[in-house]
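Structure first, then comments.
As you look at this complex, bear in mind that one protein chain is not there, while each of the others sits in place.
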Amino acid sequence: MSEAGFQYELEFVVRDYECDLQGVVNNANYQHYLEHARHEYLVSQGISFADLHDAGVDLIVAKVEITYKFPLRSRDRFVVKLRAEREGNVRLLFIQEIRRLPDQKLIVQARVTGVATKNGRPVSPLEIAEKLSL
Amino acid sequence: MSEAGFQYELEFVVRDYECDLQGVVNNANYQHYLEHARHEYLVSQGISFADLHDAGVDLIVAKVEITYKFPLRSRDRFVVKLRAEREGNVRLLFIQEIRRLPDQKLIVQARVTGVATKNGRPVSPLEIAEKLSL
Amino acid sequence: MSEAGFQYELEFVVRDYECDLQGVVNNANYQHYLEHARHEYLVSQGISFADLHDAGVDLIVAKVEITYKFPLRSRDRFVVKLRAEREGNVRLLFIQEIRRLPDQKLIVQARVTGVATKNGRPVSPLEIAEKLSL
Partner (left out) sequence: MSEAGFQYELEFVVRDYECDLQGVVNNANYQHYLEHARHEYLVSQGISFADLHDAGVDLIVAKVEITYKFPLRSRDRFVVKLRAEREGNVRLLFIQEIRRLPDQKLIVQARVTGVATKNGRPVSPLEIAEKLSL
């Protein structure tokens, strides 16, 4: 997967409280990093996750596949990259990577499938964007 | 503080992900334990934190004082104890302790001051309880 | 997948701090639940994750696939079920499910691939168990 394929990236630094007793970032925290990058990406596109929720619309993760290649440690700098693709009518697919900085070592690869729901029912993510003038 | 003074207690086990790179429970997680015990206590009194929120009422922590006496480690069993007291008209004071099991070693002492707000304004916790028939 | 196929299960209750601004359990927390159940399963088999780490051996998650079927909400009771399988010489596969209680509604399905490393190099999980008399 060429780096050129990513649409967005966001830099982070590992915080000590994110590391567990193995001295590395706890697995669940990578999901936090991936989520935060997705939400910031949506904001950069004019879509606020919190505002959507207030309007009855929730963007929901239907599936995650995360491959852990190498662990991050205390104070490592890293970047989360992503690109978004439509998958059929109601799904959004996010292809994401986490790479350590500055050496670009591959840390995590992820595929995250999202769906949009309005008042609990699946709706087209495109429709939502238009209806809400997002 | 005599153990007899507590009105409620709840048992937990330390989960590995709650430990940090020092091999002990991260300080912020004690606050999670203390909070969960308070919420379960409220539920035991017929008050649901989440239902209150849906009714526009939030129970908010105004202040915490936590003294860390001894750390918990992976898989330690422990109990969170509490008693609630009124403090003036709009404040609730929770006196809490965390003790390791089965040896009752003192881990944490805490004083947590709570206030109730309705649509963002402070209200008497007693009124709320009555108005909502909680 | 029949329920009979699971070797271990562990009950939990959703804690309010595990819910996010959508009012449901944040996705990353399901990974915490799945991890805690795996670690408790290992302990039930005489294997301590923390003791292994102190002996230079780390059980590492190489891959997770998590399908989110339905969200858990504040104070929901649920059970995490699992069965472990060998996958080749160096991999352990954990098949896991989260079901809400008491209605057994399917919440999450997960496949988690683990490998064991000693001082950073992959080793057979079986060898480790024997060498350490676990």
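Order of writing sets the labels: A, B and C. Residues in every chain begin at 1.
Operating definition for what follows: a residue touches a chain if its C-beta (ideal position, glycine included) is under 8 Å from a C-beta of that chain, and two chains touch if they have at least 3 such contacts.
All values reported here derive from a predicted model rather than from experimental measurement.
Of B:43, B:61 or B:123, which residue touches the hidden chain?
Reading the full complex, the residue touching the unseen chain is B:61.
What residues on chain A make contact with the chain left out of this view?
Considering the whole complex, chain A reaches the absent chain at 15-17, 19, 23, 32, 35-36, 39, 43, 48-50, 73-75.
Residues of chain C in contact with the chain that isn't shown?
Residues touching the hidden chain, for chain C, are 16-17, 19-21, 23, 26, 28, 74.
If you put the missing chain back, which residues of chain B would it touch?
Residues touching the hidden chain, for chain B, are 21-22, 27-29, 31-32, 35, 50, 53, 58, 60-68, 71.
Methods note: only the chains that are shown with their structure count from here on.
Of the other chains, whose C-alpha centre is the longest way from the centre of chain C?
Between chain C and every other chain, the largest centroid distance is to B.
If you average the Cα atoms of chain B and of chain C to get two centres, how far apart are those centres in Å?
28
Can you give the whole-Å distance between the Cα centres of chain A and chain B?
33
What whole-number Å value describes the gap between the mean CA coordinates of chain A and chain C?
Each chain's C-alpha centroid was found; their separation is 22 Å.
What parts of chain C, by residue number, touch at least two of the other chains?
Residue numbers touching two or more other chains: 32, 35, 50.
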